[in-house]
Each structure stands twice: as C-alpha cells, then as structure tokens.
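All protein chains but one are shown at their positions in the complex.
And now, chain A:
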Amino acid sequence: MAMTSHPTASWDAMQDGSVFYRKVEIYSMQWQLSDLSNFIIAGARYGGPFALIRNTSKIVALDRMAFTKPQIQLFSSSGDLIQIIPWDQGKIIRMGWTFDEELVVLNEEGSYRIYDLQGDHRQYSLGSEAQEVGVIDARIHESGLVAMTGNLGLLEIKGWEGGKPLTLANSTLNAPPHCWSIIPPDQTISRHVEVLLAHESTILSVDNLECIDQRLSRGPFAKLAVSPNGKSLALLTKAGLLWVVSSDFQRSYSEYDTTREGANSELPSQLVWCGNDALLLTWNSVALLVGPYGDTLRYPYSSPSFAVSEIDGVRIVSSERCDFLQKVPDSSESVFRPGSASPAAILFDARDHFDRKSAKADESIREIRPELAAAVDACIDAAGQEIEPYWQRRLLNAAAFGRAFLDLYNPTDFVNMGQTLKVLNATRYYEVGIPITYAQYTHTSPRHLINRLTARNRHHLALRISAFLRLKPDPVLKHWACAKIVRARAEGEGAAGDVDDDALCQLIVSKFEAVDGKEKGGVEGVSYAEIAKKAWDIGRTNLATKLLDHEPRAADQVPLLLNMQQDRVALTKAIDSGDTDLVYHVLLHLKRRLNLGDFFRLVSEPSLVTASNLLKVYARETEREMLKDYYYMEDKRVDSAVLSLEDSEDKEVTERISAIKTAAKFFSEDADHSFEAKAMDEALRLLVFQQQLEKDSDGQKKYVGLSVNETMAACFVNGLAKKADRIKADWRVPDKRYWYTKLYALTSIRDFDGLDAFARSKRSPIGYEPFVNHLASKGFNKQAAAYVSRCDPAKRADMFVACGEWRSAALECKERGDRDKLEELRAICPNSLIGRELDQILSTMN
C-alpha cells in the first residue's frame, strides 16, 4: 500500500453515504499457511496473537509444513511465529486468551493450562466431577471461563489463579444447545457471569442463581454473538436470518436475511461483532459487514479468513494479510469526508495552504475562528485514528498550526498524542506485530501494553517506552532478569557450564541499579525474590541465594528460603517483616517438616521469641497437647501448671482435683513459686472439703466451684455455722473478713436474731457501721437502726438518716446539743411531716 494514498481510499459508504467504514490492510502475513480453515484458531483482542491447532476433523494432505504430533502454534498478528507448544494432554476442547494475553487451553478431562507467550504454563482443574463426566465445550473470556460438562452442567471459573469452580444454576437442558455464549461478569448488571444457551427455538439465560427461558420462537439459532460491551446480542437462525436484540431481550434492534444474496446459501463460518454496532459474517471467500440498519458491505477474500472482534472494529486475517475493519471515527470523518466543511476539515486545508504559502490559509482560519479550538482537538484526535505516520504527522501539523492562533490552549492533549503515536507506531511495526488502535490503547492502559511487550521478550522496547512514558521499569526488568537466567542456562548447557553465578547476579543487580537510579525511584519496587525464585526453580541454588540477599523486603524472601530449607533464616526474616501471618506460615510449614524436638528447639531460641509466642497462641486454641509437650520440654513449669488448670475448667471434680495436683507439683518444682504451690494445696483441700459437704447434704446443695468465702457463706445460709467456723480456722480466715462474710450471709437469709447474737458474741472487729450500712442498703431499715447506737456518736445522726429514722437522728442531735447538724437535717428532709417533727425538736433545744 502506498504510503501516501489518501485515507479515504480505504473508505466505503453505507446508509446512503451517511456512515463510512474503512478496511485497512495492516500487515501482509509472514506465515506460510495456505488455508486457515484447516485450523482451529483463537485470537486475542487488542491486536493480540493467534493460537492455531490443526482441525483434526478435517482431512488435509500432509505437506512439508505438516506435523505429526499435535501442537499449538502461536503467531503474532503479522504472522510471525512466536512459540510452538507441543500438546500431549487430552483432546483440546477450547482455547482462549486472558486479558493479560495468556493462552488458556481446556481439555476434555476438565483440566486447563494457562500458557504465557514463552510457553511456560500452570495447570488447574475444573474438579473431580468435571473429570468424571468430561467437558464438552467451554467459553473463555478475559477473566474467567464457563465450561459445559458431559452431563450439560455449567461450571464457572473466576480469575486465573486456579479458583474453585462454581456450579451455575441447572439449565434443564437434555441435549447440547445448538450454540451458546456468555456475557462476562463485568458487563452484566448483576456483576455475575450470564450464560446464553440456544435451546429448541428459544434462548435460556443462566447465572449462578437461576435459569430463565427468554421465550423466543424464532429459533433454532445456529450462532449467537455478544457485543464487546455486552449490551447487544446477535442471533443467527438456522434459516439464515440475522437478528440483533438487546442482551436483556427487551428490545429488538434490526434484522437481516443472510440468504438474500444468493451466493450465501450456506450459513456463515463466523459471526462476530465489528465494534458495538455492526456485525461481520464470513464465508470462505467473502466477508459481509452488516450495519445497524441492515445495510451491507461485501469484502471478497481469496482464501478463508478468520475474524477477531475488537472493541472498536474487527480484525480479519487470512493466509495473505491482516486487515482492520472499523467504522470511520467521527474525527477522521469530519476532517477527510469528501466535501466536508467542518472546522476541522477547513483547518486541515488551511495548513495545506500555509505550507504552499497561500494566503487562503489566513482566510480559512478567520472563517472558523470561533470553532478553532474544537477543530484543533478534532485534528489531534483524527491523528490518533490514522495508522500511517504520514497522515498522523499532517494532522498534528494542522493542529499545531491552529493552536498558534489560540491565546489560551492547553497543550497537554497535543503532547500526549504525539507521545502516544510514537509508542503505537513502534508497537505496530511488523516485527513486533501488535496492531493496537488508539481506542484499544486507552482502554487497556500503557502499563498493559508494556506488559505485553515484556511478555514477548521485547525488553528493550518495553524499557524505552517505560522511560518515555515515565512509568516504573521494574516489571520489565524483573521479566528481563528471569529470561536472562533461563537463557543463561540454555546457553550454558551447550558450552562448558553455567554462566558464572557471581557474574550473572552482578549483571542483574547493576542493571536494576542503573535503571532505578535513572528513575530516581531508589531500590524500592525491585523484587529480587521473584527473580531468585526463578533461579531456584531451574536449579541454580547458589544464584538464588545471591539474588535473595539483595531483596529488601523480608516478607518476599521467606517462601523461597523455606523451599531452600533455610529454616532459621526464613523464620528470622518472617519475624523481621512484622507480619505475624508470615511467621505462622513458616511455623506451620516447619512443624510439618521437622520432628517435634527439632521444631521446639528452633522455636525456643531466644532471638525467635516472637515465633514461640505465636506458637503458644496458636496451640492454645488448637493443639493443647503439643503445647503441653512444648512447655514440658522447655521447663516452663508455671505455664505447664496454668495450662493444666485451664484444661480442667468445667470438668468433673475428680479431673479438677488431679489437674490441681499436677499444677501444685509444677509450682513446687519452681523455687520462685512456693506461694502458688501452697495456694494449690489450699484449693485442693477446699475441693475435698466441698465434696464432703455435698455428700453430707445428699447432693441437695452445691458447694464445688465456690471460693473459700462463698463456701463459708453457703454454710451459714444452710445452717452449718460449725462448718463455717471450721473453714475460718483451717484456712486461717482473718476476723474482719469472717465478720463481713457472716454479716452478709445472715442478712441474705434475714436471720436477724442470729445476726444480733453474732453482733453481741464479742466486740466486732469491723465495728458496727458495716452492720448499719449493709442492712440499710438491703432495705432493712428497722434492723439497721438498732445498731446505730453502737457506732461512733459523731456519725450517728447521719446513720439514722441513712436508715430513714429522721426522728432518731434529730434526737441524737439534740442529745449532743448539735443544733447546726439538726438545722442541716431540717434543710434536706424529704417531706413536711418530718419537717414539722424536726422543727418541734428544734424548738425544744435552747
């Protein structure tokens, strides 16, 4: 294609010239494939690669290119062979691409592999059920898949981290659907995946809750396709009628009879969306674009083609070339549409005049002066839409020219577009082979593009772009380092031996430091641990250790250290990280691997005290037997004792007795804890005593579990004063406490006579105020008042008041000649009746 052919050369009008579509040839293919229909193909979006396997259901003549063993070939969009993946697993059911441009391959046994572009893979399974009944089909989207099992159940996988398969609602199908498709979770209202199954003449929509029959009657449907934004659905009936509806089946948009044009008697081989508003149907020698109003454009192909739906168009590859077909973007149209009088078109024209030194340039600018800013914006945007650098430049020049006439114009868009186009042109270069459009680039982000370049081992370009866009180069560097290590080994195998560990480590570290220094980011963000892991994985332990030493984050070093059986270092690093969960991770790992003795010895090192603390917390909840062993081995007698006591909590008396004995023994072995040992002896005696009390009461009364005080009180309450006194003697209960206990106990059973006798038995060591206060607080005012006379005279008036005996209080004042106090009482007395009484007494005082 000539570099300077006018953009409109690739345009075709539709809808009576009101809308244009353009089909641009991006690459002539480098591959030597004669007929794409011999292959099953999966194409990645955003100008991504193609995965091809031979379609074994088709008989082909074996030529030179043929292969006997099944294999998956990965090609870039320009037909460059990226990778060959030999396949020795069960029959492939489906291939698809993730958002991160990894290839998902699902086999009939229900296991799926995820390959990166280097051919490395990880493998996951859809579970045992899927394995038993087999998988018959699947749909793969950017962040998950839905598989159909042999018994027509639907299993969903979310994400690509090997998540657990979720069973979707039962579809009630009894035979495989005519065709089916899914709406990815991020495009549904519920944010959960929705499966569409063509069944008989209708469509069933299934999610994880229910299966809804959409009650259509136009089927059976042979093909269905969901638009890239998930809003529309294209249905193709077996009779060849194309019908577009909203994906909630509420609105019908358009219809088109594909049999209208006689040549297309058979159903198309592909039905794919071109952006969100047109559909592409492909037959062996023709591709037919059906617009939103049923208008069509025909594109002849000399060999079978394969189309990949994009968010802003459709990519079509054939054995010869790779085309991109899309609706002409508004900005391009406004500039280039024949006869366009839009400000953008005039501005573009004006620049032309300017270059030819024609005065018309100035005239044109004047003419569009009010819309000049919009015209500049349109030219900038149109530049982004062009693939040819020649036209990009001319459009940007026009924008720059217009800009010069504007007083205030923010140049950010202009500068960004210039930068972006540089990036896009570099990635579109056929050797790289990513024909990404401006819309796709903004949709997926620059970071994403850099990751894609990195995944293709285009480290140099990715780094240059990172630097150009001021993005952190770390992910690229990391990938580079890993690739470097792998390659060094491959090279080494052929030659004398591995490339020297020190040299390689040095090379990697210096590269990181060089780039990071340039970026002013410091060493942050560099993850040596992951690189070290790579080295470890391919068996270069020494290199791994060396690299790991450069890892600044302790947490990241731990998993690898564990793999390398560097237990002590791993545990130390985990503790240093401050993340207790990481410490647990190491602990549980070591506990499984080491024998208990070695494990305890390691954990109990003084510098690893955090680890032993955490082990104790964990073991207290789950493994008390292990904890017992640990304390025993470590001579932690106090802890052993307490553990023994805790274990006997809520147990039978006999068990508690033995636990207390054990505890007492542990305490007694420790010179610093003779008090505790003694206390345990007391506790033991108490339990035995309480048992006897219970026995004596024929099990009618409960004593076990009470404290010494409570037992005494219970004895008083149950009329066993002698027993209570025995407790006082045997446990050497001090008088004061004994008196309070008895006071409280007798009050609680209202044994006021007993209390009186007790009060008189000897001089109270606690005085009589507690009697008054306690009785009054329990509402026994009369009984309380009886003890006031035995209290400190100075406090008596207040104490009478506390018992509600105002008159006695007043008389007390009178007796003591304390007029002030009496007046104070008068002031606070609760009612006039008492008031009068107090007044009367007051009057009798002189």
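Rule of thumb we're sticking to: a residue touches a chain if its C-beta (ideal position, glycine included) is under 8 Å from a C-beta of that chain, and two chains touch if they have at least 3 such contacts; residues count from 1.
Here is the rule we go by: contacts and distances are computed from a predicted model.
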Listed names "Sec1-like protein", "Phenylalanine--tRNA ligase beta subunit", "Translin" or "Small ribosomal subunit protein mS29", with the criterion being the UniProt name of the chain not displayed: "Sec1-like protein"
Omitted-chain contact residue, chosen from A:122, A:369, A:460 or A:736: A:736
Residue among A:409, A:584 or A:780 touching the omitted chain: A:584
Of A:216, A:432, A:614 or A:627, the residue in touch with the unshown chain: A:614
Sole residue of A:672, A:698 or A:753 that reaches the chain not shown, by the stated touch rule: A:672
Residue ranges of chain A at the interface with the undisplayed chain: 164, 166, 190-192, 207-209, 472, 520-521, 524-525, 578-582, 584-585, 588, 609-610, 613-614, 616-618, 621-622, 638, 642, 645-646, 649-650, 672, 675-676, 679-680, 682-683, 686, 706-710, 731, 733-734, 736-737, 739-741, 744, 766, 770, 773
